[in-house]
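Below you will find the structure I want to go over with you.
Only one protein chain is missing from this complex, and each of the others stays in its spot.
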Amino acid sequence: MEADNAKIFELLGKDQFAKNSNMRLIEAGLGSAIAEMEIDQRHLNGLGSVQGGVLFTLADFVCAAASNSQGKVAVSLDASISFVKAISKGKLTAVASEIYLRRTVAAYKVEIRNEENDLIAVFQSTSYRKEPKQ
Amino acid sequence: MEADNAKIFELLGKDQFAKNSNMRLIEAGLGSAIAEMEIDQRHLNGLGSVQGGVLFTLADFVCAAASNSQGKVAVSLDASISFVKAISKGKLTAVASEIYLRRTVAAYKVEIRNEENDLIAVFQSTSYRKEPKQ
Amino acid sequence: MEADNAKIFELLGKDQFAKNSNMRLIEAGLGSAIAEMEIDQRHLNGLGSVQGGVLFTLADFVCAAASNSQGKVAVSLDASISFVKAISKGKLTAVASEIYLRRTVAAYKVEIRNEENDLIAVFQSTSYRKEPKQ
Partner (left out) sequence: MEADNAKIFELLGKDQFAKNSNMRLIEAGLGSAIAEMEIDQRHLNGLGSVQGGVLFTLADFVCAAASNSQGKVAVSLDASISFVKAISKGKLTAVASEIYLRRTVAAYKVEIRNEENDLIAVFQSTSYRKEPKQ
C-alpha cells in the first residue's frame, strides 16, 4: 500500500489553525511526514520565545499527516511534548515517524529541529483509528 | 504574598500567539488562573474540529499565567494533554491550578470545558522556575 | 450497570507483580477504584526513597481495576506520572477515577496520597477496551 498523498495534502491543507500559523506540509508517506514553518512575530510568547503551543501545533499537524496516511481517519487521543531549547527565530522542521500501528490505535513521535539541526522539542502521541462508516 | 496581577496580565498580554488565537486571560491568582476563547473558523482542523494545538495553546497560556504568579519567571519543561471530546463551536474556559510548588520546579494542571461544562481536554505541565538574575 | 466486583477482585488478585509489591485492592466501582500499600524496604531506591516504579505500579494496578470494571477487558495504551513528593515510609492510598469512557477507549487519573493526605504522585492513563471475542 502507498500513502494517498493527494488526499493527505488536501486534508491537512484544510487545517485552518496550522495554515494561519504559517505551517506547511512538505512530505507525507505511510506513517511518516515532514512539515516546516518560519518563525515570525505571531509565534512569540510574552518572554519573546516561540510559544509552546506553536511547537505543539506543528508537531500535532505533522503527526496528523503521518497518522492519516494509513487508510483510516485518525484522531489524537493524547500527546506529550518536551521542550528542549527555547528559540525565537529561524525555520523549524518537524519530522513524524510511526512507533506502532495496530488495527484501531497507533502511536507517533515527532522531532522538531532548527536550521542548525538543534533539537527544539520532542513530541509523542497516541491516535485512535476510526472504522470507516458502512 | 499576593499575585502581582498587573504584571501577569501584562506578561500574558504580550503573548502574540495566544492573542492571534483569540485567547484572553480572565483571572490570575497565586498558582491559579482562568482563560477563555470563542471557537471560530481559524481554530478548526481538516476534519472540522478544533485543532489539538488550539487546546494545547489555551492550556499552556493559562498555565503560564498560573506559574508566573509565584514571583519567578517560569518556563514549561514538558506537558501532556488528553483530548476528551471533539468540539467545533462555542466558548471554551480553561482553569489552571497548582499541583506542587518547589523552589526551582512546579507543576500545574488545566481543565478545559465548554459552555455545557463538558470536559474537553485535560492538561498537565512541569515548569522550571528561573532564579532572578543578580 | 453495576461493576462485577468479584470478577475485578479476582482479576487484580492474579496480578503477581502488584501482589509481590504488597499492593492490595480495597474498593472497585464502575470506573473507580481504591488500592493501598505499606512502604517497606523492598520499595526503596538507591537514595532511600520509594522507587518511581513502585508509585507507577500502584497507580497502574488501581487504574486496571477501574478500567476493567466497565464490562470489557481494558489494557493501557500509555500513561504519564508526575512525582510530587519523595517519601520513604508509611501507607500509600491510590484513588482512580474515570476521565472519559468511549466504546473502545477510556482514560483514568489516579492520585496517590500518604497518611497525612499529602499528594505523593499524580498519574493519568489512556486504555484500549477490547471487543469481546465472538
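Just so it is clear, A, B and C label the chains in written order, and each chain counts residues from 1 on its own.
Definition applied: a contact is a pair of C-beta atoms (placed from the backbone, for glycine too) under 8 Å apart; a residue touches a chain by one contact, two chains touch by 3 or more.
Being a predicted model, the structure only gives us computed values, none of them experimental.
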Key: Given B:D15, B:D78, B:E98 or B:E111, the one touching the chain that is not displayed   = B:D78
Remark   = Of C:A28, C:A79, C:A96 or C:I120, the residue touching the omitted chain is C:A79
Request  = Could I get the residues of subunit B that touch the absent chain, sorted low to high?
outcome  = 77-78, 80, 104-105, 107, 126, 128
Ask   = Which subunit A residues touch the hidden chain?
value = 80, 82, 84-85, 99-100, 107, 109, 119, 122, 124, 126
Inquiry  = Under the stated touch rule, tell me which residues of subunit C contact the chain that is not displayed.
reply    = 10-18, 20-21, 41-47, 49, 51-54, 56-58, 60-61, 64, 73, 75-83, 86
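We adopt the following convention: only the chains that are shown with their structure count from here on.
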Task = Answer with same or different: of all residue numbers used at the interface between subunit A and subunit B, are over half used by both copies?
result = same
Remark   = Top of the farthest list for subunit B, CA-centroid basis, is C
Message = Top contact pair of chains, counted by C-beta pairs?
response = A-B
Ask   = So how far apart, in whole Å, are subunit B and subunit C when each is placed at the average of its C-alpha atoms?
value = 28
Centre-of-Cα separation between subunit C and subunit A, whole angstrom = 32
Query = If you look at subunit C, which of its residues touch at least two other chains?
reply = 80, 107, 126
